[in-house]
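Of the protein chains in this complex, all but one are displayed in their positions.
Letters A, B and C name the chains as they come in the text, with residue numbers starting at 1 for each one.
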Amino acid sequence: MSFLPYAVAVWIVGVGLYGIVTSRDLVHLVICLSVMQSASYLVLLSIGYVKDASAPVFADVPLGTRAVDPVVQALTLTDVVVGTTVTALLLALSVQAHKRYGTLDPRRLRPGRATRRHG
Amino acid sequence: MADLAPLAVAIPLIAAAALVGVARVVPRRVVDVMALGTSIACVVLCALVLDDASGGTIVHWFGGWEPRNGVAVGISFAIDQVGAGFALFVAVLFVAAFVFCWRYFVVIGPVFHALMLVFLAAMLGFSYTGDLFNLFVFFELLSVAAYALVAYDIEEEGPLQGALNFAVTNTIGAFLILTGIALLYGRTGALNMAQIGETLAGEPADGLVVVAFTLMAVGFFVKAAVVPFHFWLADAYSVAPTPVCLLLSAAMSELGLYAFARVYWTVFSGALGGDEALEAVLLGAGTLTALVGAVMCFGQRHLKRMLAFATVSHVGLFLIGIALLDAGGFAGTTLFVVADGFVKAALFVCVGTVQHMLGGVDELRLYGRARMLRITGPLMALLALALASLPPFGPWLGKAVIDQAARDAGAGWVAAVFVVASILTGAALLRATARVFAGIGPHDDPSIVDAPAPEEVDAELRYPHRRVPRTMTIPALALAAAGLGVGLVPGLRASFEGAGQPFVDRAGYAATVLHGQAARHGEALSLAPGPAEVLLGFATAACACGLAYLALAPPRPRLHRLGLATGRAIAWLRPLHSGYVGDYVTWLVAGAAVLGGLFAVTLTS
Amino acid sequence: MAGACATCVVLARDPLRQAMVTSIYGLVLGILFFLFQAPDVALSQTVVGAVALPMMILLALAKVRGGEE
Partner (left out) sequence: MSDRVRLTVFGVSLAGLLALLVWGLAGLPDFGDFQGAYGQLLNRVAVPERSTTDVVTAVNFDYRGFDTLGEEFILFAAVIGVASILRTLRGERIRRPDDDAAGRHVPETSLLVRVTGLGLVAPTILVGIYIVAHGHQTPGGGFQGGVILATALLLIYLSADYMTMRAVGPTWLIELAEGLGAAGFALIGVGGLVFGSAFFENFLGKGTPGELPSAGTIPLSNTAVGLAVTGGFVFMLSEFLQQALTHRRVHHHRRGGARRAS
């Protein structure tokens, strides 16, 4: 049980990278990138997990009970925001690239060779 | 006094937010003035912080959270001389960039200035921070601002595609860095660089430390564009608007290496130690980058792409300087980075002026049309010579110091790499300058293999200008003077050498950050370049002129075959820069695996 | 479970279907984070990953699909 979350994270990294390299469609490529980002959330959170401990919110639970590590969650929160905003920026780029190149296949996006879509 | 540093980061951020808030109501000139004013304020702040840091590393704990019995609670800024110096260097570049884009853009919204200010703040924070995760946050902020700035000119095809490649590769790099940080946090339970360094210094380097080091090294190398990861740089830097190019090539790539050096010395030097095997691997990567960059640079006709590959080649040289893993080498590298950064920035300004006046950046197409630019031409020639390490100037001094440090560390052959890289890059630029400004040399050139630069039909550049606007020549001259002058001012070299020592000393850094006592440093080692270096400098510059002359000389049969030979030599390299992001990612993963393997073998044996 | 879901996201070639699968994947991740005793992160992942992101993907696709009339 102890290595499963890390194994899953490593698998997701592999799948994400495979998706990026073989992707035919820019939007698909961006989504695979965000999938790979999510692997980093998994790694971060599984590092901070403490067995049978409560969440680090002490509204109802008395102070000092065993709690999961809060710093890791703060890092993951920041990482979620960063991952999402970069994905949004890349989506905007791909929409504009589609308008300019007429195609979303990264293979045919070559500098100086814009295929203007005719009619 | 230590409170100025966070202010230097916060002010541009607030200014950027304010700019966007009042975007609708404010005329363009006010936006320009505000942006320029903020960047000048930052220069002043950084200068104050620098002379405060020269006393010793300043530590500023955010939120007043002092470390409790050795455990760092809050985030800290740990500013030593090198960090503060770098921040000042970046701030000065920004002022030049803002002056340049005063007239460069005709129609422009406040968005550009806001992005530039965020970019400035990210770079300052990046060079100050002493906390690992904070380094990652600024790394990401730096990258997001850079993606948007590179893709600013959406009318053309290039910027969109360049920004996409840039964004995808750098996001993967950032992912690797974050995984490295997660590993370190898992092992040491700390995020502050000094504290991790302390806990790691004890036990020997096991699997986790090596892998964390590899991941972070690969992430920073992607940003700095070391060879297997450098493909995105040419696409991105050749299409970005000139004021952005100026910042990207003079500061952003160097920041990647600066971060690598800081992370290595503060976190890993305890555990990994400066053993020869690690040095060999880094030296190899640096040499490979320098040579590939230089060769590709010679085969370009698109001026900005040529400068982009010159940047790659010089990143290789910086990496060699750092790879010597000692204070002397590092002091030489900082001097070389600052001098070379100014020279490259000035070169980009010249190319920007040419683009602004003539609407194109293709060397063969611009043949002889730039004769009327009386100032930019000779200036560009002088800068190209300085790049080819003409003695009295800054870049030469930096190289000389690194050569000397390399000789002490027993890696004498490093000087040869420097010579070859400077010759090739210098010759390429001299050839381009001669052809564009003076119109000498044949119309076609066998050794140029790259595709012609797309003819830029651009809204801002359509109507011709009679004379070069002053706001373009001033930054060019100022940056050139700064770059060339760095070598001449004697006092400056001593201060750079003084800076090398504390940066490299991990124990002293940790003591200052965690426990607050000032660390004492040995005497600043003096690396005055001897007469041999001066000779070497002149020889390199002469060879560069020779090679440029060869490229421009009227095609005699023997010469022509030589040209064709070089053309073919470069030809096998060119298809690798295909522009398809799938290739780049494959190379990135391949490079990461190879580097990982090498580190694993060398560090644990 | 999360691993399997990630694989389907990558394998879904047609972007429209992929947007749907991403939304499910975001939800699965959100629930997984609850198991990890991380309510804050779970809430933000669910809200962002399952709602905002697919929304943007769909809009981007609408623009791209709409363009090819």
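Couple of notes before you dig in:
Here is the rule we use: a contact is a pair of C-beta atoms (placed from the backbone, for glycine too) under 8 Å apart; a residue touches a chain by one contact, two chains touch by 3 or more.
These numbers come from a predicted model, not from an experiment.
For the chain that does not appear, the touching partners among the shown chains are A, B, C. When the whole complex is considered, the residue among B:G207, B:P378 or B:G546 that touches the unshown chain is B:G207. Per the touch definition above, the residue from B:V43, B:I79, B:M123 or B:A145 contacting the chain not shown is B:A145. Summarising the interface, chain A meets the missing chain with residues 1-7, 9-10, 13-14, 17-18, 21-22, 43, 46-51, 55-59, 63-64, 67, 69-75, 77-78, 81-82, 85-86, 88-89, 91-93, 95-96, 99, 116, 118-119. Not every partner is drawn; the one left out touches chain C at residues 38-41, 43-44, 47-48, 51-52, 55-56, 59-60, 62-63, 66-67, 69. The chain not shown here touches chain B at positions 3, 6-7, 10, 13-14, 16-24, 60-65, 68, 71-75, 109, 111-112, 114-115, 118, 121-122, 125, 133-134, 137-138, 140-141, 144-145, 147-148, 151-152, 154-155, 179, 183, 185-187, 189-191, 206-212, 214-215, 459, 575-576, 578, 582-583, 585-586, 589-590, 592-594, 596-597, 600.
Quick note on the criterion: only the chains that are shown with their structure count from here on.
Distance between chain B and chain C, defined via averaged C-alpha coordinates, is recorded as 37 Å. Separating the centre of chain A from that of chain B, both taken as means of CA atoms, is a distance of 28 Å.
If you average the Cα atoms of chain A and of chain C, the two centres end up 10 Å apart. Multi-chain contact residues of chain A (touching two or more other chains): 39, 72, 94.
Multi-chain contact residues of chain C (touching two or more other chains) are absent.
Across the complex, chain C meets chain A through its residues 2-3, 6-7, 9-10, 13, 15, 18-19, 22, 25, 29, 32-33, 36-41, 44-45, 48-49, 52-53, 56-57, 60-61, 63-64, 67. Residues of chain A touching chain B in their complex: 17, 20-23, 26, 29, 33, 36-37, 39-40, 43-44, 47, 71-72, 75, 78-79, 82, 85-86, 89-90, 93-94, 96-97, 100-101, 106-107, 109-114. Chain contact summary for the complex, chain B toward chain A: residues 133, 137, 140, 143-144, 147-148, 151, 154, 157-158, 160-164, 167-168, 171-172, 174-175, 178-179, 182, 185-186, 191, 235, 239, 451-454, 578-582, 585-586, 589.
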